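Encoded as structure tokens, here's the structure I'll be asking about.
As you look at this complex, bear in mind that one protein chain is not there, while each of the others sits in place.
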Amino acid sequence: MSAYWLLVPLLLPIVGGAVLGIVKPHSRKVMEITVMTVTLLTSLCVAVLLWVRPSEEAFILQLAERLTVKFFLDGSSCVFAGLIALLWPIASMYAIEYMSSEEHQNTFFAYYTITYGVTLGIAFSANLMTMYMFYEMLTLVTIPLMMHGLKYKAVVATRKYVRYSIGGAAFAFIGFIAIAIYGETLDFRLGGVLTGASGNRTMLEIVYVMAVMGFGVKAAIFPFHGWLPTASVAPTPVTALLHAVAIVKAGAFAIIRITYYSFGVDFLHGTWAQYTVMGFAIFTMVYGATKAVKEQHCKRRLAYSTISNLSYILLAATLMTPAGMSAAFAHMLAHGVMKITLFYCIGAVNVKAHKYYVWEMDGMGKRMKLIFGVYSVAGLSLIGIPPMIGFVSKWDIGNAAVAEASPFAYAGLVALILAALLAAAYILEIVVRAWMPREAEKTTDTVSTGETSAQETSVQEFLPVGWRMRLPLVLMAIAIVVGGIFSVPILRFLADVAMGIR
Amino acid sequence: MDFVRNFPLFSILLPMVSGPISSVMSGKKAKWLNYAVVAVSGLLSVATLVYVLNTGSTYNYSMGAFPAPFGNEIRVGVLEALTATFFCFVMLLSLIGGYRFTKVDIPEEKQNLYYIMMNLLLSSLLALIYTNDMFTGYVFIEINTIAACGLIMIRGWGRNLLAATKYMIMSLLGSGLVLISLSILYGITGHLLMEPMHEAIVEIMENKTYTEPLTVAVGLFCVGIAIKSALFPFHSWVPDAYGYSTCASSAILSSLVSKGYIFLLIKFFYRVIGTDIIHQIQVDDVLFVFGIAGMVFGSISAIQQTDVSRMIAFSSVAQIGYIYMGFGLNTEAGMIASVFHILAHATGKSLLFISLNSLSDGTWEYANYRKLRGAAYYHKFAGLGFAVGSLSMVGIPLLAGFTSKVYFAKAAFGVDSNPKMLIALVALAISTILNAMYFIGQTINIYTPLSVEHEPGSVKHSASARVAVVLFILINLVLGMGSDPVIRWIRTGLVHFGAIIKIR
Partner (left out) sequence: MLGPWLIPVTILVPLVGALLLMIPAYRKNISVVRTTTGAFVAATGLLVVAVAMLGEAECEFLEILPDMPVFFRSDRTSVWFSVLTVAMWMCSTVFSFEYMKYEKREERYCVFSLLALTALMGVCFSGNLITTYLFYEIMTFASFPLVLHEQTKEAVSAGLTYLYYSLAGAFLGLVGIFFLYRYAAPRTVSGGLLAYAAGGFLRTDLTDSERSLLTVVIFLMLIGLGSKVGLYPLHGWLPKAHPVAPAPASALLSGNITKMGILFTVRILFFTVGPDFLRGSWAQYALLGLSLLTVFLGSMLAYREKVFKKRLAYSTVSQTSYVLTGLYLLAPVAAVGALLHVVFHSIIKNLLFLCAGAVIYKTGRTKVEQLKGIGLIMPVTMVCFTVGGLALVGIPPFAGFISKWYLAAGALDTDTGVLRFLVPVILIISALLTAGYLLTVSADAFFVPRKEGEAEEEKREEPAKGPEVSLKMLIPLVLLSAAALAFGLFPGVLTDFLNGIMDVVF
């Protein structure tokens, strides 16, 4: 199968989204059908491509000496593309219902769909130039999504996002150029391209740290995580998909690429550069979790949780061993699914019951059983309770850390446990409040007189949660549990990817 | 001798002649004459370029019957021809793009005067590019200044007059410094033609005879050019001059005029002084520092502007900073990057000015930030142009600005001294962020939909502006995606440029 088929799932959503944005159909149904068709078709194409892996790369164009745009589907591409392709249709379905009361929907969904294509571009990149290009494009193409609503808060959040993102890319750019100069090639090769590199070792290490922190902006590493909590003002479909899955995972993916495929672990392992980035990852794990515990706004709490979890991925990646890499991918997959589920549950509560804060969740379990049921499952998975996927990825990370056996790795292990415990605190608070809220007096009548909001809203009607929101949630919950139980084949695949076999 | 060899001279003389002719023509005819002249000059330059690429060498061309070192010479090589071609086409497109505004801003009876100035400007730019003699260079610097001043002033408003005055003063100051420098150089070397001058200077440095006067001369020359090309901190005249002029003037001033002086500076470094000596007297480090400062402070000032045309003008200051930073690296790679950036910046900046003027309908009160909100929906081409120009300035891949950034970064990595390298890289990164802040911010602004209807009466579309925008976008994309040949030409050109001097 020719590798140029890779262009199909790449261009289809971009073109489809553009058409949608230009034509702007008046009928909502038409828009809905267009979006779902395009998205599902693209995912189907990706599935086919993952099955029939083309063995060559697709050369597109040459920008300058050494700077070419190429696509190739290697193991890592499969993992990331698979995740995106799996989640996008589900996310779109949910978004369609969620956004039903908003304006400018055509523009929104146009850019939403285009973003799919751009993210796949990052996944399919065969070299650093292509990935960098699509990375910048991702920032640009998500700006309208973040700005949606055009309220002052959205504009401020977008500005912050742009500054951070472009800033990060600017520093990542330095790493990119360094590889262009000192590497044998800009292509991604497992093991790195700096073998036999002349030139300043120290300087390259400094550049590596800069590049990681630069790409790490999208991966919300401390201290460049500030844009993410602010960005939670965006509508939930945006926050969930982009900030829990696409954008942030693109950042983590980029870091994995430059660590394992560009600079190479032989070059980096055991250097101060490795320890520096590990240190930041470890700190962020605990920092994000701590801020999440303190945060009372539900979505921002999940944003901080994302910050913490992304650093799980970065910790695993910066262990710089094959076990670390496969663990990083494992958590990338697991967290993507879990976090999107959690955001969607909270989103449903936000938009149908108009409740946004943790204390408003008291007793909601009774009234929105499915939502909170799924939330509980996903939440338990996030904490790392077996047999769900969150446990599997946590296991992988812990194992990789123990196998690495260096002091930083052990520190990472400690951080992992601490962060998990904090996760228990910030997740279970909502779960317990929803299902078993505090009641003030032990009275014989059954009406509780505790926190007021649960009672006041018994008067107020909640909007019904339609099947388009329920179905994704149920599917995800099933995936979380089933994926955890039957995880071994996936783990074996990831281990193979890390060894370069697949 | 091939007939083609005469082309550079023709391309200089042609506008010089058509200038006076335009004085007796009506505005419309002058315009067409001007377009024709620019186009022809451009074609002549293309032919020259092809010729030089084929022969693979440069040649000196004597003016008049007196051979060097007593007579006057111009020197033609790949770099010169490439730059000349480029300048001609950018000028042509800028003129086309700004046509509607030229009609509106300039009173009917003064139209032809405008084109006279244009012609003179073209002539002097080309002369600066081709000259091999310092004094000729000086002469055309002055002509350039006067022509540029005229271009600013022609609009006839209070602000413009003020801007033109500021420009005049600063520019003449710069020219003055250049003149003093030349006098000193003439005094110590006894020559005005570049190659003989160089030999004399090498001798001076070896014998250590007049090293202080030489340093002073070099310093004065650099400062003079720096003032004229808006290097920080001599950039105060830029916002007014670029910001308040008519569209075509702004475009041409910011893209070409300052670059002409920079080109002369490159010649000065490579042919007259020699890059070794430049390094010895540490001029490169000084330029490096000011370049970096310009990159950062230019952008910071841009962020603070509410008037978008001033914002773009300050952006020019920042971009010129990039170029001087490239000089400051004092390596071949740095120079290549700087020259490429001259080309890339020209496409981006002209595009921005034309787009902005279309978006704001030419009247300066509409260039205000707030008034521009949602403007892109009424001027779709201009909006697109603004977006592409902005992204090129920021350095998004596929556009010319990205390729510039790549070459600057590569050059930075090639420098021996680590601190310089790190500073350059970090400055590059910070500058990108700053650029993003105001450019992407503005782009978002113009695309933010408004619920209030734009006053329909003032929305006018200009076909010529659209054409110019599209062509500029195309050139930008070509430079962004297919820069290899251009880089090769620049490299060859530079090698030949200083063929008598060892390149570091």
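Per-chain residue numbering starts at 1, and chain names A and B are given in the order in which the chains are listed.
Operating definition for what follows: a contact is a pair of C-beta atoms (placed from the backbone, for glycine too) under 8 Å apart; a residue touches a chain by one contact, two chains touch by 3 or more.
Bear in mind that the values here come from a model prediction, so they are computed numbers and not experimental data.
Asks: Which of the visible chains would the unseen chain be in contact with across the whole complex?
Replies: For the complete complex, the undisplayed chain touches A.
Asks: Have a look at A:Ile60, A:Ala411 or A:Leu491 and name the one touching the chain we're not showing.
Replies: A:Leu491
Asks: Touch as defined at the start, partner being the missing chain; which of A:Pro387, A:Gly466 or A:Gly500 qualifies?
Replies: Looking across A:Pro387, A:Gly466 or A:Gly500, the contact with the absent chain belongs to A:Pro387.
Asks: Out of A:Leu204, A:Val351 or A:Ala420, which is the one that touches the chain we can't see?
Replies: A:Ala420
Asks: Which one, A:Ala18, A:Leu150, A:Leu428 or A:Leu475, makes contact with the chain that was left out?
Replies: A:Leu428
Asks: Under the stated touch rule, tell me which residues of chain A contact the chain that is not displayed.
Replies: 380, 383-387, 392, 394-395, 398-399, 401-403, 413, 417, 420-421, 424-425, 428-429, 432, 436-440, 442, 446, 448, 484-488, 491-492, 495
Quick note on the criterion: only the chains that are shown with their structure count from here on.
Asks: Report, in whole Å, the distance between the mean C-alpha point of chain A and the mean C-alpha point of chain B.
Replies: 45
Asks: Using the touch definition from the top, list the residues of chain A that touch chain B in their complex.
Replies: Residues in contact with chain B: 61-65, 67, 104, 129, 132-133, 136-137, 140, 143-144, 147, 150, 158-159, 162-163, 166-167, 169-171, 173-174, 177-178, 180-182, 199-200, 203, 206-207, 214.
Asks: Residues of chain B touching chain A in their complex?
Replies: Chain B residues touching chain A: 391, 394-398, 402-403, 405-406, 409-410, 413-414, 418, 421-422, 425, 428-430, 432-433, 436-437, 440-441, 444, 447-449, 480-484, 487.
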